[in-house]
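Structure in C-alpha cells, see below.
A single protein chain has been removed from this complex, and every other one stays in its place.
Showing chain A:
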Amino acid sequence: MVEHRPLRDFIAYAVLSFGIVIFAFPVYVAFIASTYDAATVVSGNLPLTPGRNLLENYYRAVFVGGSRFMNQPVGVLLLNSFISAIGIAVGKIFISILSAFAIVYFRFPFRKTAFWIIFVTLMLPVEVRIYPTYKIVADLHMLDTYAGLILPLIASATGTLLFRQFFMTVPDELLEASRIDGAGPLRFFWDTLLPLSMTTVAALFVIQFIYGWNQYLWPLLITTKDSMQTIVIGIKKMLSTTDELAEWQLAMATAVLAMLPPVAVVVFMQRLFVKGLVETEK
C-alpha cells in the first residue's frame, strides 16, 4: 500500500511484542516463584531471575503434596485431570459421530425430533442447572467417580453439529460406490467415513481436551475426596488458607504444571485447534 512500509511494520512489531510480553508476564512470574523457597516468595521481594529450588519444589509438589489443606500430591491430580479430559474428549467424539451419522445418513421416524432434542442442549451450559445435575449424579452414586466427572460434561450438541456439517460435505458418490461394492452402513462408516473425518475428529479432540482439562465448577462440586480432585481445583485448595501459611511456591509450581498440557496442545496442534474452534462456534 501507499504508506511507508518500514514505519508501519515497526509499529506492528512494537504493538505485538508488547502484547506478547503482557501475555507472558504472569506466567513468567509464576515460574520464577516456583523456583524459590517459601521465605523468599512470602517476603514480597521476589527477584526476576530463577532461584535454586526448582527441582525441590516440583518434586515436592508432584510426589509429596503441598499444604495441610491439600494433602494429595499433584501427581494424583494431574492423573485425574488427564483421565477426565481425555474421557470428555473421547466420549464426546464417540457419541456425537454416531448420532451425526444416524441423522445424516438415515431416514427414520422422529429423526427431526432427535435432532432437535440434541440441538437444544447448545443453549444451556452446565452451570445453570448445576444443583439438579449434582443431585442426579449423586443419586446414580457417581460422586467421586470418573464417570461423574465425565458424563454430564459431554451432554451437549457441539460435536454432533460439527460432524453433521462435515458429513454434509462428503460427496454422495462415495456412498453410492461403497454400496455397489456391497458395503452396509457400518462398513461404509468404518472404511470410508471415519478415515475422511480424521481431521475433524482431531480438531474436536483438541478443543474438548482443553475444555475438559480446564473445568472448574463441576469437579469442585462433585468431588469430595481430595484424591479425586483435578489439578485446577488443587491450586485453589492450596491457597485457601491464611496468607502466611499458603505455600505459594508450591501453588505456583502446580499452576505451571496445570497450564503446560493444554497450552502445549494449543501450540503444537494450532491448525487443528483453530479449525475446531471456528467450526464449533458456527
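Details
Assume contacts are C-beta pairs under 8 Å (C-beta built on N, C-alpha and C of every residue); 3 or more make two chains touch, one makes a residue touch a chain; residues count from 1.
Note that contacts and distances are computed from a predicted model.
According to its UniProt record, the chain left out of view corresponds to "sn-glycerol-3-phosphate transport system permease protein UgpA" among "sn-glycerol-3-phosphate transport system permease protein UgpA", "CRISPR-associated endonuclease Cas1", "Periplasmic [Fe] hydrogenase large subunit" or "Monovalent cation/H(+) antiporter subunit G". The residue from A:Leu79, A:Leu194 or A:Leu217 that touches the chain not shown here is A:Leu217. One of A:Asn80, A:Ser99 or A:Gln208 touches the chain omitted from the figure, and that residue is A:Ser99. Counting the whole complex, the residues of chain A in touch with the unshown chain are 1-3, 8-9, 11-13, 15-16, 19-20, 22-27, 29-30, 33, 41-46, 48, 94-96, 98-99, 101-108, 111, 114, 117-118, 121-125, 127-133, 135-137, 151-152, 154-156, 160, 168, 172, 175-176, 179, 184-186, 188, 210, 213-217, 220-221, 232-233, 235-236, 239, 243, 248, 251-252, 255, 258-259, 262-263, 265-267, 270, 273-274, 277-278, 281-282.
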